[in-house]
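Note that one protein chain is taken out, while the other chains of the complex remain in position.
What follows is subunit A.
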Amino acid sequence: MSVNVNERSGLADRRPAGDDGGHLLEVRDLFVEFRTRDGVAKVINGVSYHLDAGETLAVLGESGSGKSVTAQAIMGILDMPPAVIPSGQILYRGTDLLKLPEEERRKVRGKQISMIFQDALSALNPVFPVGWQIGEMLRLREGLSRAQAKRRAIELMELVKIPAARQRIGDYPHQFSGGMRQRVMIAMSLALDPAVLIADEPTTALDVTVQAQIMDLLGELRRDLNMAMILITHDLGVVADVADRIAVMYAGRIVEHADVHSLYEAPAHPYTKGLLESIPRLDLKGQRLTTIKGLPPNLMRIPSGCPFHLRCPYARQECVDVVPAVRSLGGDRTSACHFAQEVIDGRL
């Protein structure tokens, strides 16, 4: 499973990563809307982030913040309609995926960028054996024979540490435990040696102990296979050990972006601060858990100004009137708050 960038077919041959100083994957000012009968929901409102080879970016946010939709836009698996992408770019090794014809785009999926989903039970096809589902990619995409695909599927299942992989290759998804199913999902996503793995809340549907095992496995695989990973989660606890950088999303925007240490040390956005304060802490036993008041905004009627102002303890008139620009705070660090510096310094 050694990953050599130059051996990759298709896009990789044309543009090896980093030869123009660009990123492996870059989302630029992406907008996504869902046009339904009830109105237009502005789900993604100008999201930009990037990912370099071998690193892990955590995308953090509540349900409906747009983190999964961004990932699905990268994969090109949004249902369009109702989804529409009015503007934006998704650059993979310098090529805008949004401009590729569908047939070209399809070849990127699984082979360059692959994805694992939250609920492996529903994400796997219930009527086919797991080995068949892993092997399907190898047979159809790589032209492997049935026997070759089966051998490779066993290897992949062993790679993700499924016990007795050889015996279990013919089992169906419902015959596996939740953790093992997610491992099957991961094995499938690795089948074509992708350069980027998008993990969309990979542990949300699992028990806490199993969550840790899966996160360890993902971290280990990412290192061993030298992949880049986008980890989508709403769980700040999951992020700290695994991620290099964190992008915090709120109402379809990235409100804060920073490396893990800076963000945990001093958040630059009141929303991030609220998230950090709402992590249960052992040393504050017996006290009431801090929460962020209110609910995420209705994406069909996003509030004026800063979308977080209704829930923000520091909101002022300026926040109601003016949409805060994404301001740079040195290095890679950005925040979309009028008072970012004050929040960092703890002056608010």
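By our rule, a residue touches a chain if its C-beta (ideal position, glycine included) is under 8 Å from a C-beta of that chain, and two chains touch if they have at least 3 such contacts; residues count from 1.
Throughout what follows, contacts and distances are computed from a predicted model.
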Between "Murein hydrolase (TIGR00659 family)", "Autoinducer 2 import system permease protein LsrC", "cytochrome-c oxidase" or "Peptide ABC transporter", choose the name on the UniProt record of the chain that's been left out.
-> "Peptide ABC transporter"
Given A:E62, A:E136 or A:E155, the one touching the chain that is not displayed | A:E136
Residue touching the undisplayed chain, where the options are A:H50, A:R109, A:R245 or A:R311 | A:R109
Interface with the undisplayed chain - residues on subunit A = 72, 75, 77, 106-111, 114-115, 117, 119, 122-129, 136-137, 140-141, 172, 174, 185, 188, 192
